[in-house]
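Not every chain of the complex is shown here; the ones you see sit where they belong.
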C-alpha cells in the first residue's frame, strides 16, 4: 500500500514542509532511509542523518530548528517519537489482522466463543473455555479447560494456557510462553511427595508477556499479574506471586513463591527475588541483582546479590575493584608499625 | 461435586468437631475462606484466621488447642498440612483424568501403545516409540522416534521429546520443556564444525520437570536424571550431565556439560555449575551462586560467584558492604602514621 505525505500528516495531525504528494510504502530508520520510505528524527544524536537521508518523508518535532536545507519532505508533530510509534502500530494492525476459525483447529463443543475471533491451524480450545471477542489464537496454541480469554487478546503461535487460567482484555502473549503450570512444591521431609497445585493464574487487562516465559498456577488461590504488567522473554513467576500494576520485568527475571511485588516497579535483566517477600511500589532493581529481603520504602534502587542500596553498592564495588591496592596499603602500614615498634624498643 | 465433613473425615482418618453434615465443594485458604469451602490450618502465623474464617470446614492438627470458640466444623488429623495435600491430590486426580486417543493426534503405526492412555489433539508419536499404560499425552506434544515413556507419566501440552529419549514411570513434564536436544559442542579450532550428538537422555521414575526447561542429549552415552529429581521452570541441563536421586533445582538453574551431581542436593534459583565437576550428595547452593570447582564434602552450603562456604561468604559480604568505612579507617591510620612519623623526625 502507498500513502501520501498528506494522508499521513492527516493521520498524525501534522503539518507538511516540502512535497506533500510524495508517497511511501514502508518504514525505515533515518540512517538507513531509502526512497519510498518514511522515517523519524527524535534522538538528537541522529540529527546529522536528517540532512542526507534518502527517506522520502521524515517526521520531526514541531520545535526542531533546521540548520541546513533538506531534500526530504518533513511532517512536523508535537512528538516525533510518539507519532512514529502510532504509525508503527497502525502498520502492525493491518499486518496482524488475522480472522476466521481454521478447519484444522480444535474447539471443544462446550467452549464459548466470541465474535470475530481468529483460531489458527492446530490450535486447541478446551472444555468450558470462554474466548472473548476479537481474540487472536495463533496456530498451535493450547487453551485448557475452563480458561477465560478476554476481548482483543492475542496469543501468538504455540502459547500454552493451562486449565482455569483467566486472562484479561487487550493482552499480548508471545510464543512459547506457558501460563498455569504447577507450582514447584514438594515435601522433601515426606518422601518428596508433590503438593498438588489447584489454584490458577489470573492476568488482568493490558498485560504483555514475552516469549518462553513460565508462570505457575497458585497452590491455592491465584498467581496474579495486575493491569498493565509488562514482561520481557524467559521470565519465571512462581506459585502465588502477585505482580502489581504496570510493573516491568526485563528478560530472565525470576520470582520465587508467594512474593508480592508493588506497582510501577522496574526490574532489569536476570533479576532474582526470593519467596515470601513484599517489594514496595516503584522499586528499581539493577541487572543480575538478587533480592533476599522485603523492601518497604517506595522508589528505592537496589543492586547486588544479595542486593542493597544501589549507590552504596556502587561505592563498595569501586573499593572491591581496588582491594589489591588497599591490601598493599595495609601491608605497608604494618611494616611501618613494626619499624616504629622496633624504634620504641 | 459436594462432599460432607463426614465423608472427608473418613478419607483422611480424621475426627470431627462441630456439624458433621455440612458440605463443601471447593478448597480455600483459611484467610480467604468462603461458605461451602474447606480449608486447613498448619502454620501458626495463620492461627488468628481460624476464629473468624467463613470456610465451612477446617482441617487442623490433632494436637491444636483452641483458645476461643469456632463456628466452622473442624476435622482433626495427625498433620493438617499432609492431610490437605492429600485432598489437593485427590481433587487434581479427578481434574486431570483425561482419557482416549484423539482422532486428531498422529501415532506412528510402528509405535507401541499401552492401555488407557490419553493422546490429545495434534500430539505426535514417532516411529518405534513405546508408550506405557495410563500415559497422558496432552495436545501438541511431540514424542520422537524410538522414545520410551513409562507408565503413568504425564506430558503436558507442547512438551517436545526428541528421539531415543527414555522417560520412567510416574513422571510429570510441564509444557514447553524440551528433552533430548543436541548438546552444545563445536570445534572452534576446526572451522566451527558441529560435533554430532548421538547419545540420549534417560529420565528415571518419579521425576517432575517444570515448564520450558531444556535438557540436552549426550554426545555419546546418556544425560541422566535419577529417580525423584525435581526441576522448577526454565532449567538448562547440558550434554552428559548426571543429576542424582531426589535432587531439587529451583528455577533458571544451569549445569554445563559432563558434570555429575549427587543425591538430595538443593539448588536455589539461577544457580550455575560449570562443566566436568563432581558435586557431593546433600550439597546446598544459594540463589545466583556459581560453582566453579568440584565439591567433595557432603552436606555443605555454598554461596557466591565463584561460590565458597556460605557462612564465610556472608561474613565477607558484610565486610564488602562496609568497605567504604574500612577504607576510611585505613585513610585515617595512614594520616596518623604520617603524623607519628613526623614527630619521630
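Going in written order, the chains are labelled A and B, and every chain counts its residues from 1.
Assume a contact is a pair of C-beta atoms (placed from the backbone, for glycine too) under 8 Å apart; a residue touches a chain by one contact, two chains touch by 3 or more.
All values reported here derive from a predicted model rather than from experimental measurement.
The complex is built from one repeated protein sequence; 2 chains are visible, and the structure file as a whole lists 3 copies.
Following the convention adopted for this analysis, only the chains that are shown with their structure count from here on.
Centre-to-centre separation between chain A and chain B, using Cα means, comes to 26 Å. Those residues of chain B whose C-beta lies close enough to touch chain A in the complex are 27-29, 32, 82, 85, 88-89, 91-92, 95, 102, 104, 120-122, 138-140, 156-158, 172, 174-176, 206, 208, 210-212, 228, 230, 232-234, 246, 248, 250-252, 264, 266, 268-270, 287-288, 305, 317, 320-324, 326-327, 330, 333-334, 337, 340-341, 344. Looking at the complex, you find that chain A touches chain B at residues 106, 122, 124, 140, 142, 144, 158, 160, 162-163, 176-178, 181-182, 184, 186-188, 190, 192-198, 212-214, 216, 219-221, 234, 236, 238, 252, 254, 256, 270, 272, 274, 288, 290, 292, 305-306, 308, 312, 315-316, 319-320, 323, 326, 329-330, 333, 336-337, 340, 343.
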